[in-house]
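All protein chains but one are shown in place.
Each chain gets a letter, A and B, in the order it is written, and its residues are counted from 1.
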Amino acid sequence: MHIINVHTRDRIDFIDITSKISELVKDVKEGIAFVFVKHTTCAIFVNENEPGLLDDLKNVLAELVPENKDYKHNVVDANATAHLRSILLKPFCIIPIKSGKLCLGTWQKVFLAELDGPRNRKVIVFIVGK
Amino acid sequence: MHIINVHTRDRIDFIDITSKISELVKDVKEGIAFVFVKHTTCAIFVNENEPGLLDDLKNVLAELVPENKDYKHNVVDANATAHLRSILLKPFCIIPIKSGKLCLGTWQKVFLAELDGPRNRKVIVFIVGK
Partner (left out) sequence: MHIINVHTRDRIDFIDITSKISELVKDVKEGIAFVFVKHTTCAIFVNENEPGLLDDLKNVLAELVPENKDYKHNVVDANATAHLRSILLKPFCIIPIKSGKLCLGTWQKVFLAELDGPRNRKVIVFIVGK
């Protein structure tokens, strides 16, 4: 089991962690990398690292779970939108591994989605394979 | 492979199944628990067990997939929203295991999301590890 430390820089921030995961699978002939964040206000997703698209994603999250609502959780802690967006985006992904490399498509990158930053986050990577 | 039986109490209901999964991993030094529901109208998610937040989640699901629409599936069976919400929330999750414990963050709990209850649901837990 490996831990990747990620420092996020803004309230909403998408950090490409692909190269950090790639380093961990160099000796794996065939298997799967399981990626998991131990947090309720961030998430993991896989898609293209294109700045315009990442801005579009921020806007989609703002539309799907808008800030200006009377969330009950905000009475406890003023970050309901971060929790709710994390539930939609999910705190994990799986990635196949072959010949020491992640089996990702040309445009696929693995991101930590910070939804209530800036913070220091821990990403667990567990590898099954040989 | 283990089966956890869950009895849900309402049309929409979020049941914390963390302790039931924890009991199954006590002898696992390091691994992953795979959680899967064999149903098309419920789901699995990981987040905080805070009553206000769970109410907020009900409201978000009602906004994203509202009841008052002419869903074609409702001609077959009047539960289209449950299917569509299940597709968004997903019927599975993964959780790393270390030293006989689920590697969850302080606030992370595993929930079965009932979307068309009350019903009896079966949750499969499969553990890979040693």
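Heads up, the rule we're going with is that contacts are C-beta pairs under 8 Å (C-beta built on N, C-alpha and C of every residue); 3 or more make two chains touch, one makes a residue touch a chain.
Given the structure is predicted, the values throughout are model-derived calculations rather than measurements.
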item	value
Residues of chain B (touch criterion as defined above) contacting the omitted chain	1, 34, 36-40, 64-65, 71-76, 80, 83-84, 86-88, 90-92, 94, 124, 126, 128
Absent-chain interface as seen on chain A, which is shown	30-32, 45-48, 50-53, 55-57, 60, 64, 88-90, 93-96, 98, 103-105, 107-108, 128
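FYI, only the chains that are shown with their structure count from here on.
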item	value
Between chain B and chain A, distance of the C-alpha-averaged centres to the nearest whole Å	20
